[in-house]
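Structure incoming, see below.
Only a single protein chain was left out; the remaining protein chains are all shown in position.
Note that the chains are named A and B in the order they appear, and that numbering of residues resets to 1 at the start of each chain.
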Amino acid sequence: MKKRWISLLLVSAMTLSMLAGCGSSEDTAEDTSEGGEGDKITFMVPDWGVPTDEQLAAFTEETGIEVEIAEVGWDDIREKIATAASANECAADVVEVDWSWVGEFYAADWLEPLEVSDEDKEDMPTIETFTVDDKVLAMPYANDYRLAYYNTEQFAQAGITEEPQTWDDVLEACRTLKSTGTVEYPFAIALNAEEKTATCLMWLAYTMNGVVWNDDGTFNEESVMEALKYMETLINEELVAPEDKTSSGMDAYMRICGGTASFLTGPTSFVSRSQNEELCSVVGQITPILVPGKDGKAAQTMPLPEAIGVSSLSENKEAAKKFVEWYTSADMQKQLNETNSAIPTRNSVLEELINEGAIENPGAMLEEAQLVSSPFPNGIPSYYAEMSSAMYNAINKMALGELTAEEAYEEMSSALDTLLSEE
Amino acid sequence: MKYAKKAGYIAALILFLIFAAGPFVWTFIISITPDHAMFAPTPELLPGEVTFENYKELFSGGQRGSRFFESMYNSLRAAAITLCIGVPVAVMSAYALSRMEFKGRKVIKNLLLITMVIPVMATIIPLYQMFAAGKMLDDIFWLSMVYVSSYLPMAVWLISNYFATIPEELEEAALIDGCGKFVSFFRIILPLSYPIILSVILIMFLNTWSQFQIPLILASSMETKPMAIVVSEFMTKDTIQYGLIAAAGMLALIPPALTALIFRKYLISGMTKGSVKG
Partner (left out) sequence: MKKKIAPYLLLTPMILIMGVLVFYPIITTFTYSLKKWKLTSPGDIRFIGLKNYRNILQSDSFWYSMQNTVYILVLVIVLTTILGCLVAAFLKISKKCSGILLALAILPWALPPFVNGILWKFVFFSGYGFLNKLLIGIGAVEKPVEFLASRWLLLFVISIVVVWRSVPFMALVCLAGRQSLPEDVYEAAEIDGGTKGKIFLHVTVPLMLPFVGVGLTSTSVTAINVFDEIVALSGYSDLAKNILMESYLTTFNFLDFGKGSAMTYIVLFFALLLGIFYLRSLNKEVEY
């Protein structure tokens, strides 16, 4: 009896040591190779942010720092960083930071503050989004802010000659488009239960009234209610497509390219998308314009940029910072626009590209870029994910007819109150 | 009577074809539809224009395509390692659990079988921590070991059920003939149970082929990422390339389809006449 157990233990110990042996021999091999060369950093980024091999080679030549790319799907990056952090591991030295992640990344202490010159801050208004307690946590590299688009041909067909200036104008135009039978569902907006739907409410309230949240973090009831009511009107009058309530936000936005919607307020990327024959069946009909406001064009628009930051667990912070500086430099931004069609976050570069004609059909793109300002009075909160989830679920329920605008507001504001009380 | 039977069979065949193949036909149609016509509000089933751009993009050797094929190769490698380790371990355990008497047999068997219900979510974070500590992250071998651990209960259950149906006398006869237990296992048991072992191989292969959540956390570089993850990356925050995803999905079906075709002979014809009778 005893012997049996002893032999069992022996066998397992042997197997374990064999396994461990394999593992450790690999370790040492890795260590020596890392030590032998100069600095090496890893860069975790979604496909659109991956620099070309030539660009990376140039960086290595300039600084002696080698860069290893870990291309990860955008949604999955956060999951990876979180899992790694829970094990006190560094997922990558330089990581993608979406604007909506800043609050929680800061609270979780995953990002190393960066030093940024005042000139750069001036040139990159979206830096504001990544600044918490006067610390710049990440440098924006791909710009995105809300810009409006309308299909001039469809508007003309319905007998509307003027570009819409206010949200009321847009509503009237959509009614006309529908009643004249030009377009069945002229307004493209995200209503599905996903992040984009929450941001739709944010920018709508923000462009209408310039405020979404009060200083204490609660919703500004008047402004948010007005935006919700506006959405409710769109839904009740069937100016939005019924399928947008359950299909992804991107599908809803894409309707403007498919010619089934005439008005969109959406990502800046639609400037180039509306010029692409493969993606768009109405090339040449879509004009980017300033986002409407309450009594004329909105005085501000919401930024939704992507940035890169240095992981606080990185063992190579200096090299990582050098990389961030290089990656967001004016020269690189110009190159990245050419190779990855990234929209520069530096207004100087954006201006240059538009003037050179590198960005086609820009419309009001540059003008709008100068109106960018963050709707969050105290920076992105650490509970952003929970808040956004409560918002999009309430809006989605309103779209499906389960809640009125008032009830939807009640639901999301009480969820926000709970989050604030837990802070 | 015979007529009715035949009609019934044909009806069943048609139903089967609609439900089994219909969705794939539809996927194929999506893969050749241009992006802007994807949601076009027309009642026609076929798109007005047809494009093979998505397939071209995958085969052109461009970045997307080469990544996709690289990831298929990774999936195949992971499947191979999984099978090489998983099948022998499962057979060994099933043999011990179904044909040997020893202390703790029931407990071990039940403990093993019950792990079948453990969802990945319940183990993935500690696994990551363990792998990070042991520098086993992003390693196709260890990734495959995790797959093995998730298939073992089911595989052992299936195989030991099958072993249990093989009459004891067969093995005893071999033992009397002077074969050792070891030899009799290879001579008698294994040949009799090849259908179930092949089924288990097929099951392990197909499950490995569509792995997503485990490698999402444990693999990060292009050297290890499996097909399902690379295809999911065709859907990013601001672009969903439905056509490309559908095309990749169609191509990704080829290896499992081939495997199923190769195995079909053993899975069905092998079972008709009493192979078990020995």
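The rule is short, and it goes like this: a contact is a pair of C-beta atoms (placed from the backbone, for glycine too) under 8 Å apart; a residue touches a chain by one contact, two chains touch by 3 or more.
What you see is a predicted model; the values in this text were computed from it and never measured.
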Chains shown that the absent chain touches, full complex: A, B
Hidden partner chain, touching residue among B:F24, B:F52 or B:Y73: B:F24
Selected from A:A188, A:A241 or A:V349 as touching the chain missing from the view: A:A241
Options A:V283, A:A385 or A:L420, residue touching the unrepresented chain: A:A385
Positions on chain A where the hidden chain makes contact: 3-4, 7-8, 11-12, 15-16, 78-79, 82, 85-86, 104, 107-109, 192-194, 241-243, 245-248, 382-383, 385-386, 389, 392-393, 396-397, 400
Positions on chain B contacted by the hidden chain, ascending: 9, 12-13, 16-17, 19-21, 23-24, 26-27, 30, 39-45, 89-90, 92-93, 95-97, 100, 102, 105, 108, 110, 112-127, 129-130, 145-146, 148-150, 152, 154, 156-158, 161-162, 164-165, 167, 181, 195-196, 199, 202-203, 206, 209-210, 212-213, 227-228, 231-232, 235, 242, 245-246, 248-249, 252-253, 256-257, 260-261, 264-265, 267-271, 273-277
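One rule holds for everything that comes next: only the chains that are shown with their structure count from here on.
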Centroid spacing, where centroids are CA-atom means, of chain A and chain B in whole angstrom: 36
Chain A residues touching chain B - in the complex, by the definition given at the top: 23, 26-27, 30, 44, 46-48, 70-76, 79-80, 83-84, 86-87, 89, 98, 144, 184, 243, 247-248, 250-251, 254-255, 257-260, 267, 269, 278-281
Residues on chain B engaged by chain A in the complex (per definition of touch): 34-41, 53, 124-125, 128-129, 132-136, 216-217, 220-222, 229, 232-233, 235-240
